[in-house]
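The other protein chains are all here in position, but one chain of the complex has been omitted.
Chain lettering (A and B) follows the sequence in which the chains are written, and residue indices restart at 1 in each chain.
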Amino acid sequence: MKKSLIALAVLAASGAAMAQSSVTLYGVLDTGLTYSKGEESVYGMTHVGGNVNSRLGFRGVEDLGNGLKATFNLESGLSADNGGNYMNESGLTFNRTSTIGLAGGFGEVRLGRMLTSSYLAVSRYDAFGDTGIGASRAWSNWVSETEPFAALGAYPTRASNAISYTSPNFSGFKFGGEYAFGEQQKASDSRYIGVSATYDNGPLSLGLGFDRIDGNTNNGTDFTIDQTSWQLGGGYNFGVARLLGFYKESKFKDDGVGAAGDSAKFKTFGLGVTAPVGAAGEVRASYNHYRDSDAGETLKANQLSLGYVHNLSKRTALYGTYAYLKNKNKDGDNLGLELNGAMPGAGLSDSGAQHGLQVGIRHAF
Amino acid sequence: MKKSLIALAVLAASGAAMAQSSVTLYGVLDTGLTYSKGEESVYGMTHVGGNVNSRLGFRGVEDLGNGLKATFNLESGLSADNGGNYMNESGLTFNRTSTIGLAGGFGEVRLGRMLTSSYLAVSRYDAFGDTGIGASRAWSNWVSETEPFAALGAYPTRASNAISYTSPNFSGFKFGGEYAFGEQQKASDSRYIGVSATYDNGPLSLGLGFDRIDGNTNNGTDFTIDQTSWQLGGGYNFGVARLLGFYKESKFKDDGVGAAGDSAKFKTFGLGVTAPVGAAGEVRASYNHYRDSDAGETLKANQLSLGYVHNLSKRTALYGTYAYLKNKNKDGDNLGLELNGAMPGAGLSDSGAQHGLQVGIRHAF
Partner (left out) sequence: MKKSLIALAVLAASGAAMAQSSVTLYGVLDTGLTYSKGEESVYGMTHVGGNVNSRLGFRGVEDLGNGLKATFNLESGLSADNGGNYMNESGLTFNRTSTIGLAGGFGEVRLGRMLTSSYLAVSRYDAFGDTGIGASRAWSNWVSETEPFAALGAYPTRASNAISYTSPNFSGFKFGGEYAFGEQQKASDSRYIGVSATYDNGPLSLGLGFDRIDGNTNNGTDFTIDQTSWQLGGGYNFGVARLLGFYKESKFKDDGVGAAGDSAKFKTFGLGVTAPVGAAGEVRASYNHYRDSDAGETLKANQLSLGYVHNLSKRTALYGTYAYLKNKNKDGDNLGLELNGAMPGAGLSDSGAQHGLQVGIRHAF
């Protein structure tokens, strides 16, 4: 997506003096029809986005001289279908990004809330960019219903209370990481640590990520769960098509504060391809295999996604995506995995399957 | 109201390439003194607006070539007196408008949340523009306290999860409509359908609207209520004054899922006049008659509103409005209708009356 930058002439507040600067107001609105079919067929409007997640943001750069720059970015999620904030139905919040940074020859240090570098390094190998009904569920950290892991919440695609570092580009090689404070009496409680390395050179792209959230011993329950993930992926652009693949593994471990030390693993293996069609089109396809091991039982699911994006301009596109997800039933149980952005109430068929269809429009400004 | 457009030079993010576009930041702040007298006299600051409802918005248009345009609009309500959002006290939300659209010779298709065309077609014949203490209560869908209709909520001036169509202008004639998904397992549950037709040619203006919300059979109660409205209005500008009139009827019908099929009707008949006074002033007056039929009983109310707007510029105005609403008591009961934006706690006098006064300032940017 090409974000349109709004160049603004900026006048220093001190009346006479003028300063050169820029603030960019930008955003994306993306919605359309979502159809989900599992136990029930439910139609509705796409809530967050089918091609690029909806957002509204402000960002800017100030040149401090000597190669040093101050940066900021505030970005809120949007629910294009009703005007709300998709992470927080009650209103606009800069919960996608809220950073202040210093950038220079050393790279960039940012403070606040941001996408983690581990997530960024590998989620880009999902042919659907972790967006819409075709997206991989790798980063939703699905864990089957066995307690205590079901209550874990999502994989940390973003970290608050964080300090991040992104290296400069060394001939295509970059690395980065974040430390996010848990802000608990015990300093390791709820803290996040992540690191990443990426290599991008011509047609070749590689990414590697590792991250970990420490459980919170002060969470009012008798257990605390550490979440550790590692992931890697790559892509190669053959011109006629770009091949993509990734593997991600998240481990949840009860550290035994209260109950016995139990653990669960959620693994995703993804393959994808994107290919230009004519001057303005792109087809996308992906296959995801999911495997959840919990309490000695392994449950599996498979997903096929197929999509087409037609660019009306650099900023505006029409798109359509079809996806099919099948949870393998085993001893009357299954993983219960649904498609990303499935309509609530659709559920799964008796055989553990769900179909999804999205057609929509995406507009960036 | 003249909205000031902020024209912004837009640069495509792709570095070199430049694109012509514009994003408009706009808004209205409107507040002042509100005095309400019913059972009690209560003074305070106008919460939403006395002349134009307060708001903050972003909108833009992208020319896609071949007469096609992409449009977007995000607009939040504001509570000018305390900085909140009047529909959602907890924060800024684009609950007034959140749309992405495609416009061309065929008209415009928009997706998201928007004012319904039925409401737009007729509410413009309220001399007070459905704003402030002088506004008609036609679109608040008052239904007397008899259950189950009291719990119905407001008339749908806006629809979320909607697809709207607005026709091009055919010699003054336009039509439009919306379909809004209920996003329920049963596709008709909670869905909204509305259509409208308008004619505007020189001094003559006419509007017609129809809309319907299907009840939700899955709402956890033993009844479900369909709401069906139709409305029409017109105006004629004689130069020295513009005469306005409208009629609106909303019917609430329990479809008999659980309890017996009951129904209620709320009717409004409105007459108004606006007239320029000097170069910068306008007087406004309106009369509204309300009639609510529920469970065999018909309750009535009448409202008189008188206002003056003095424009300091195209963007800024001072205004004053006085309104009087009288519910007719019948067998110890009355409709309980209050003025729009009345101060909480004022209530109604023993005879069912309420007086209201607003003086304030409106500034558009």
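We adopt the following convention: a contact is a pair of C-beta atoms (placed from the backbone, for glycine too) under 8 Å apart; a residue touches a chain by one contact, two chains touch by 3 or more.
Bear in mind the structure is a predicted one, so any value in this text is a computation, not a measurement.
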Which residue among A:111, A:243, A:273 or A:359 touches the omitted chain? A:111
On subunit B, what residues meet the omitted chain? 2-8, 25, 27, 29-32, 40-45, 56, 78-85, 90-93, 312-316, 343-346, 360-363, 365
Touch residues of subunit A, complete complex, unshown partner: 8-14, 19, 21, 23, 25, 58, 60, 62, 64-65, 68, 70, 72, 74-76, 85, 88, 90-100, 102, 111-113, 160-163, 181, 183-185, 187
